[in-house]
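Only a part of the assembly is drawn; its chains keep their places, and the rest are absent.
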Amino acid sequence: MRGLFIGRFQPVHKGHIFAISYALNSVDELVIGIGSAQYNYEFENPFTAGERIEMLRLALKEEGLDLARVCIVPIPDLHQHKLWVEWVETLVPKFDVVFSNNPLVIMLFEARGYRVLRPRLIEREKYSGTEFRRRVAEGGNWKELVPNSVAEFLEKIGGIERIKLLSAKT
Amino acid sequence: MRGLFIGRFQPVHKGHIFAISYALNSVDELVIGIGSAQYNYEFENPFTAGERIEMLRLALKEEGLDLARVCIVPIPDLHQHKLWVEWVETLVPKFDVVFSNNPLVIMLFEARGYRVLRPRLIEREKYSGTEFRRRVAEGGNWKELVPNSVAEFLEKIGGIERIKLLSAKT
Amino acid sequence: MRGLFIGRFQPVHKGHIFAISYALNSVDELVIGIGSAQYNYEFENPFTAGERIEMLRLALKEEGLDLARVCIVPIPDLHQHKLWVEWVETLVPKFDVVFSNNPLVIMLFEARGYRVLRPRLIEREKYSGTEFRRRVAEGGNWKELVPNSVAEFLEKIGGIERIKLLSAKT
């Protein structure tokens, strides 16, 4: 059985890895879709799709998860919500079940006949991309929100400076 | 070290798998880019990006290659050639070397400072998507051109009928 | 003589039908353009172009207006305002007069030489898509704002739940 999990991963945080681990317990393979894939170097979307793939691979390795069981696919926004599920279907391998807690995503996939499972969330307010970017912009403790390998990667590519600069810009 | 190999994979054939095996001998990880990712259900581009990902995973498994060492990424056409290399860079993890025998691809990547290796080709005229689609359209032996797992997959999804119908249409 | 009336119709409300009746009194045929046609399943644009066509046809029938005298055409946004009037001209049959109360629409059509008539408005603050969506989101009386046939249609397709869900999302 194959599952689908979609996020924007701006950046990959511990909440994502928790949900992915959870999903990998119930499916053989997991497609991880990277939403809004074409955007980057914006405060809301600081990282490229390629950088987000790299973060996911690092974090999955750190967590001891099997990379061969996941399939990471960038999904550009189409800006036509009604077509979005079928657009996803053309971009990723066939899947049987969807993991999501987003009401709109749940409605759209259920309307097309998919079973949608709600992964248990850990401290949702804390582990979120929005909170991460807020802490970076305000000089808070962002490191505790992401896996160590992601923190290292972000520092290596100058990702923290990038977010600060983009936050000033807005 | 990470390499990049790009194809359209319409469909995945033995020439692709030979080149990918070759590339995996010289790099730690290989990014496999799926070109013209947004097109499908056309005679030149019969399969969706998702179907092409699935074919690649099946063929790599059949060949005994380690899926954890590859990273398959759909790359939509941008229709602006001069920007294409940087477009690819935004979509895939950082890579050090490119595998290609296409003169335009070689020129574009070399102009941007990449080292480009030419994978040895096996019977190029025979193992090509063009030849495959021609054989299907004309009722020839297409099976010998693709790995067994790909042949099975194509039959399961009605891929042969699809190509025939699309060839009639053109 | 043919007239043009453009709205977003998210959803069709009594103000629209009042204005269309008014317009049909002064022209032989009326082109009804559906603006922002490509958007849907967003809080500001909950319904597809197809659903909006259906609502218009139901409401016109309910009002006893002659469907043969109207011509309903979806008009996708081009996001280039200066070209918008000519874009509309390529999509709809030739028209002689425009009905609008929107200052930007009036400026653009007049700049291209069209006569623009201002239809009398009934209780503009009340009969508007914005007010409708606000009432739905807040649990107010939305039914009195739309024709009966539209209310029934919205309930049949789950349109009220859709707006509530999209309002939560935003």
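Lettered A, B and C in written order, each chain numbered from 1.
Please note the rule applied: contacts are C-beta pairs under 8 Å (C-beta built on N, C-alpha and C of every residue); 3 or more make two chains touch, one makes a residue touch a chain.
As the structure is a prediction and not an experimental result, all values here were calculated from the model.
K.L.:
What is the total copy count for the complex if 3 chains are drawn?
P.N.:
Taking the 3 displayed chains as part of the assembly, the whole thing totals 6 copies.
One rule holds for everything that comes next: only the chains that are shown with their structure count from here on.
K.L.:
What topology does the chain contact graph adopt: line, ring, star, complete, or other?
P.N.:
Graph shape here is a line: each chain touches the next, no loop.
K.L.:
I'd like to verify one number: the distance from the centre of chain A to the centre of chain B, where each centre is the average of its C-alpha atoms, in whole angstrom.
P.N.:
Their C-alpha centroids are separated by 26 Å.
K.L.:
Averaged over CA atoms, how far is the centre of chain B from the centre of chain C? Could you give it in whole Å?
P.N.:
It comes to 47 Å between the two C-alpha centres.
K.L.:
In chain A, what residues contact two or more other chains?
P.N.:
Residue numbers touching two or more other chains: none in chain A.
K.L.:
Show which residues of chain B lie in contact with chain A when the two form their complex.
P.N.:
37, 40, 48-51, 53-54, 57, 66-68, 71-74, 76, 89-94
K.L.:
Sort out for me which residues of chain A touch chain C in the complex.
P.N.:
Within the complex, chain A touches chain C at residues 79-82, 102-104, 107-108.
K.L.:
Tell me, which parts of chain C touch chain A in their complex?
P.N.:
Residues in contact with chain A: 38-42, 48, 162, 165-166, 168-169.
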